[in-house]
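My questions will all concern the structure given below.
For this depiction, one protein chain was excluded, whereas all remaining protein chains were kept in their positions.
And then chain A:
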């Protein structure tokens, strides 16, 4: 009898199951709107020119090698990442009260934060609140780390806009001192972001209740096309004097996906606690991965530290976010032109890579089975999967399915 005979079969990952189905579909009209990665107007992955340039430079550097980085990661990356998120003039940086550790992209940063918070959060039984809905992996990451996970209202499922009153109510009625996972910009999966005024209200309530903010920032620059605007919420909270953690990913905004490049930032009240906070973050990271991967870090650092490459990168982000915006508007306009029942303004009002269409599971299944259109069961589409070649087909398919439901 095998030693492992009692190990059960685990369910497959929902989103990945979708890509398996999509890949197996050979129909020429197939459209993959499940993938969470940017695509160009020809539906192809896009490696940013500044990334290729950075790779070329690395390769031509006679001192290039694969030596270990320190536990904290590549200083050129962590320094550059700090300035990107908090602003190069951030007083928090100037006062030496930010510690940054390199991580295995955004997931790794979430994981380090989750483990750190489990060990050191006060009160020790503080729950972690995630938005309803949120990225599928959030619950898994925090539960695996041993936290109780609760939800706060976020999406108004009727209007597909922010349920700000519900969100603030949940924050007020939660016990004091809870941990709230906030999406810095381009909320995944809904694309619904608070306005600046709403962020101020959120900060007010979080402050009143002594809650701790954990920002997940996977789309800086990718949402509005402007890195400073996209960091508004984080910088607001820092200005208001919050201590906070920020998970930062370069997967989407630098197209570094599989290179797994990211950071976790800890903003503390004063530089006094930095030695112990950094030592504990280092210690726990050492026990999970020892150190993060070098290659993507070197690429990102090269881009962040070279003024010309940095400017080009800002432009690339604008180009990506602009193409996405164009597709949002196009989809909405075509659905309106077709007279598709329902309101479709939310498609162009939402922001970032994803749109919560409001389509039901049944409609989603029909779109997949009859129209070869792939999206997740919650009706989320990756707008990056839309392009000038498939937008008409997508609009028509959605129109047909909505009418026949």
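Convention: a contact is a pair of C-beta atoms (placed from the backbone, for glycine too) under 8 Å apart; a residue touches a chain by one contact, two chains touch by 3 or more; residues count from 1.
Please note the rule applied: contacts and distances are computed from a predicted model.
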In UniProt, out of "Exosome complex component RRP41", "S-adenosylmethionine decarboxylase proenzyme", "50S ribosomal protein L21, chloroplastic" or "Aspartate aminotransferase", the chain dropped from the view is recorded as "Aspartate aminotransferase"
In the whole complex, of A:284, A:314, A:338 or A:400, the residue touching the missing chain would be A:284
Touching the hidden chain, out of A:32, A:216 or A:259, is A:259
Those residues of chain A that touch the unshown chain are 2-13, 16, 37, 45, 47, 51-52, 55, 59, 64-69, 71, 104-105, 107-108, 111, 115, 119-124, 126, 137, 140-141, 144, 176-177, 179, 206-212, 240-243, 251, 255-260, 266, 268-270, 272-273, 275-277, 279-280, 282-284, 286-296
